[in-house]
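Here is the structure we will look at.
All protein chains but one are shown at their positions in the complex.
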Amino acid sequence: MVMIKVAVNGYGTIGKRVADAVSAQPDMEIVGVSKTKPSAEALIAGKKGYPLYIADISKKADFEKNGIPVAGSVEEMVQTADIVVDATPGGIGAKNRQLYEKYGKMAIWQGGEDHDIAGFSFSSSCNFDEAKGKKFARVVSCNTTGLCRIIKLADDAFGVEKVRATMVRRGADPGDAKRGPVDAIVLNPVTIPSHHGPDLQTVLPEINIVTTALVVPTTFMHMHILQMDLKETGDRDKILEMIKDHPRIGLIKGFTGIKSTAELKEYASDLGRPRSDLWESCVFEDSVSIVEGKELYLFQAIHQEADVVVENVDCIRAMAGENITAAESIALTDRSMNFEAI
Amino acid sequence: MVMIKVAVNGYGTIGKRVADAVSAQPDMEIVGVSKTKPSAEALIAGKKGYPLYIADISKKADFEKNGIPVAGSVEEMVQTADIVVDATPGGIGAKNRQLYEKYGKMAIWQGGEDHDIAGFSFSSSCNFDEAKGKKFARVVSCNTTGLCRIIKLADDAFGVEKVRATMVRRGADPGDAKRGPVDAIVLNPVTIPSHHGPDLQTVLPEINIVTTALVVPTTFMHMHILQMDLKETGDRDKILEMIKDHPRIGLIKGFTGIKSTAELKEYASDLGRPRSDLWESCVFEDSVSIVEGKELYLFQAIHQEADVVVENVDCIRAMAGENITAAESIALTDRSMNFEAI
Amino acid sequence: MVMIKVAVNGYGTIGKRVADAVSAQPDMEIVGVSKTKPSAEALIAGKKGYPLYIADISKKADFEKNGIPVAGSVEEMVQTADIVVDATPGGIGAKNRQLYEKYGKMAIWQGGEDHDIAGFSFSSSCNFDEAKGKKFARVVSCNTTGLCRIIKLADDAFGVEKVRATMVRRGADPGDAKRGPVDAIVLNPVTIPSHHGPDLQTVLPEINIVTTALVVPTTFMHMHILQMDLKETGDRDKILEMIKDHPRIGLIKGFTGIKSTAELKEYASDLGRPRSDLWESCVFEDSVSIVEGKELYLFQAIHQEADVVVENVDCIRAMAGENITAAESIALTDRSMNFEAI
Partner (left out) sequence: MVMIKVAVNGYGTIGKRVADAVSAQPDMEIVGVSKTKPSAEALIAGKKGYPLYIADISKKADFEKNGIPVAGSVEEMVQTADIVVDATPGGIGAKNRQLYEKYGKMAIWQGGEDHDIAGFSFSSSCNFDEAKGKKFARVVSCNTTGLCRIIKLADDAFGVEKVRATMVRRGADPGDAKRGPVDAIVLNPVTIPSHHGPDLQTVLPEINIVTTALVVPTTFMHMHILQMDLKETGDRDKILEMIKDHPRIGLIKGFTGIKSTAELKEYASDLGRPRSDLWESCVFEDSVSIVEGKELYLFQAIHQEADVVVENVDCIRAMAGENITAAESIALTDRSMNFEAI
């Protein structure tokens, strides 16, 4: 098989996970990852054997004096790849677009960039086939990915008339020692609705949705409170069955005693997941409720660092033009990572 | 005027605030407050001149050797009062009921006790008149008080068909150094709906409401995300006007830059409010939205330690049989405390 | 009496407290405070009757459309004052120096600026008299102020051979909803010693001191772990007596049950202190220990927002050339604010 050559521009929280996920695939390989300065993550890239390219080649000596070999510049890296996954911080990605165009490379951006950067936003469970033949794509954000999966599922099951969703977001990633808040519930934004609804509509344009979002002082996961007005009368057993069958949605059982994001991450850690990652959305079984026949309620926890990672892999595969269905790609991605939804 | 003699059983987070609020009223006086052991709060009771009674009189020497004078036992305190505000920890209050009955005293419990303890649950803005002639009452919890005020207002304005509310709750009060969580979003409960809906219905039985509740690692305030299906088409200006006119609901303007519970408490602190207390519900003006004509959305922050305090004062007044309307009592309570909603 | 005219440039966390403290003094008045944009704090300045000046006069309309009257530009404010307290964010103060020089005004900076900005660093308990006749001074930071007070006291009592101190610092002020960390202990700096030792030596040059500093996810107060090698054998009772007699150091008794910064701030709040401020250093009585005769150990909590406020007032008085001793100024400052150390 011809391997798809993937470069990861921006080897940070998302980039390092995408690199490992890509490496685990039988049909892909990492040809390079990039950093801006020597750091623990740069060291890790070396230990994992990923060729390390740097944004500013004049800093090469800085890396090398700390024992981190440098393969070249980001521009050089781009040339070696078939496709670039851009996981630089939000806003930087947009500046990189012309570089990818210059060398005629396919590129995938993350949710920190606007939909317009690629004109196409991706979710494995919703629009895999549309990615085929695309030169540019954007994998939607962690929160939007979580919304896409469950709303698509509910829409397939009963039809979704309207969605009301609240995102209680983590303030900082666990490894981030700078961002807050320390002791506050922050409305982000204060206005209603938040941007998450329109973002979801870049993938599922027909969904009527209003979202609200807050930030709280925690690091592990986001929590979604979801309410959907269904077109048909809901059936709790059916929806639980569909969740169990969904490759990217897990179901947390009541007897586990798991009632929080902390206990859920502990469970992922005990499962031996790399970096304790939860690539699946995690729906709390006991929360799944049908109210007055046509209203579906549920809580789901979203691991912000992980859920988009598997989507990036599928997006690569679709764009690279493999003759494969969404279900096949998802299955291949997950199996290669030993990932089975909890 | 004959002063209403009030005893506060349980001089803790709520009790100490009720004592100060009662003291500020022209028609009430504190005849005693109670503690179980010597502590900073017991010291404060002394400094404020409140006669201090203790639950277990055998501990009298413990108090006195630390310079805290003891006026007698809780049983003695009850006898000196016309009405007892029971602000002991949830569950303890129920055990005290027979003591109040024994001496034929009126009593008010807090939201930590069940509705059945009194058979009547109180909210100043909703059912003041019903408290008249009652021997026992329960002021609903901080969250339910916050829900009562705004839902009653919306119901008066447009009629409320259905309410969906999420309570993002503070993990511990600011002075509590034991309770967590440290880094978790905790579903409390995991099941949907939470008990807050039925609790609201003890005051407003006709409201159709579904509530969900989470706990997060913060201390300052709760945050409510409220969505209401209105019976009539909503009018944003009208609702903002009604909020401005409501004595117990404040409106946070966008230009203040206040976007979080932390910034809001800072503002209360800057206003010189005692203990930085926000007795009012705090609605964020920019969040108040009418969606599709008949859906009202808004965020409100609730200061858990404070909002029920003024309600206790009104409840005392109603139960004591004063010939006064709800609006008059609320105005008197607030004016006596120099409280004008922000 | 001729009142000292004081302007506060930068009406934020420190500035707003200095303004209130100055206003409470019989020999001083606030002629202006400054802000850069409309905000809750700007609104408060108006409510308190402080003339509000703004850094960029072209933004005047922004303030006024939100009902906040503007008295003029910062440059105008400076001209109306005898002395300016600069409480702008660290680094900005240095840029303001030439403005104060231009109009020949005395100025006081805060601990966020370097010692060199004024060439003289101030602590009421240590070098009040040296401030007399000075045109420029800098009140040392909250942590250094806390160190100065207790080390001077121990040095006066027994002579201090060497100090080893660790500052466990709050991550963000309570009203700050942006800064972290959320879940981390941050070495700040990683290197040993931290800058606090040399900073203390700007006030007490003869003290041999090594300091270390960390930041943790809390907002209320800093905590200091102090160890001092004494020149003479220590005497616990004597040091406790001296602390009790010190106007700016409080002593937390064991029976209060106060074991944390949270419980301590709650106590300040119950005492009715404005903004729950603790202007005093708070030494935990039970922690004060003499080990092996000549080693003194203790914990002290420092309210970062408050302890420097009273020092600014004394510094103004000394610089303004009043014929007054340190003890007299401290007593006057504190009495005017109803401040008696706990």
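Just so it is clear, A, B and C label the chains in written order, and each chain counts residues from 1 on its own.
Assume a residue touches a chain if its C-beta (ideal position, glycine included) is under 8 Å from a C-beta of that chain, and two chains touch if they have at least 3 such contacts.
Values in this document were obtained by computation on a predicted structure and should not be read as measured data.
When the whole complex is considered, the residue among C:K48, C:R149 or C:R164 that touches the unshown chain is C:R164. Within the set C:A24, C:A71 or C:L214, the residue that contacts the chain not displayed is C:L214. Listed residues B:V186, B:L230 or B:I302: the one in touch with the omitted chain is B:V186. Only one of C:K231, C:K259, C:K294 or C:R335 touches the absent chain when the whole complex is considered: C:K259.
Here one chain is not drawn; of A:K134, A:K259, A:H303 or A:R317, the residue touching it is A:K259.
Taking the whole complex into account, chain C touches the unshown chain at residues 164, 166, 168, 170, 181, 183-188, 190-193, 210, 212, 214, 216-223, 225, 227, 254, 259-263, 284, 286-287, 289, 291, 295, 297-299, 301.
Touch with the hidden chain on the side of chain B covers residues 170-172, 174, 176-184, 186, 217-219. Residues of chain A that touch the chain left out of view are 16, 37-41, 43-44, 47, 66, 174-177, 182-183, 219-220, 253, 255-260, 262-263, 265-267, 269-272, 274-276.
Definition applied: only the chains that are shown with their structure count from here on.
Rotation angle, chain A onto chain B, C-alpha superposition: 180 degrees, expressed as a multiple of 5. Centres computed as Cα averages put chain B at a distance of 35 Å from chain C.
With each centre defined as the average position of its C-alpha atoms, the distance from chain A to chain C rounds to 46 Å.
The set of chain A residues touching two or more other chains comprises 170, 181, 183-184, 186, 217-219.
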